[in-house]
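I'd like to ask you about the structure that follows.
Heads up, one of the protein chains got dropped from this complex, but the rest are sitting where they should.
Up next is chain A:
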């Protein structure tokens, strides 16, 4: 069964490019390509796609809202955020909202299709800059979780396993997946699978952190 893809992109050229990439791949099927956030939300609930390709800069609502909605109501849906330069802050914010990966706007059609397949196969892309920022976020979560409880060791508080932390560090240093796989004695596929798991943890913890902070502020 083909992977069902929903595209939310307000620029027609890019929408066409992404659509063509999906349409030209036999293993993918395009359920819809819409240009506004509201339409995206509607299609998301209506079609429940396997993959959501979403641009962050939408005309009506923020792309992040769409990602959060997908993560909350359609946990089976993999979200790929579309970014112009993979500028890390935006990508990490998207991952925290629930995105599993990112796609460069100027990526070739093959690259686009390959990214979707990799995502469905359980992997996720990561650049050294993103790895650094993800590490930073987890460090902050760890120290934040310590907060009122006090003296719990930072190591225990970190939601990452030592292996995951090690992997992120290596990515941040610029090691290729092949090299990391060789050093950690795992396959490159497993490396990207780890990355996806890490992203999920980041999303879950950033949400619980938000809930924690909200309850601290008396909002919940």
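Everything that follows uses one rule, which is that a residue touches a chain if its C-beta (ideal position, glycine included) is under 8 Å from a C-beta of that chain, and two chains touch if they have at least 3 such contacts; residues count from 1.
Quick note on the criterion: contacts and distances are computed from a predicted model.
Asker: Write down which listed name, "Histidine kinase domain-containing protein", "Protein DltD", "Cell division protein FtsW (Lipid II flippase)" or "Multiple sugar transport system permease protein", is the UniProt protein name of the chain that is not shown.
Answerer: "Histidine kinase domain-containing protein"
Asker: For the chain left out of this view, which of A:4, A:117, A:132 or A:189 touches it?
Answerer: For the chain that is not drawn, the touching residue is A:132.
Asker: I'm checking contacts with the chain that's been left out. Which of A:43, A:172 or A:191 qualifies?
Answerer: Here the residue in touch with the unshown chain is A:172.
Asker: For chain A, which residues touch the unseen chain?
Answerer: Missing-chain contacts on chain A: residues 85-88, 106, 108, 110-111, 127-129, 132, 171-174, 176.
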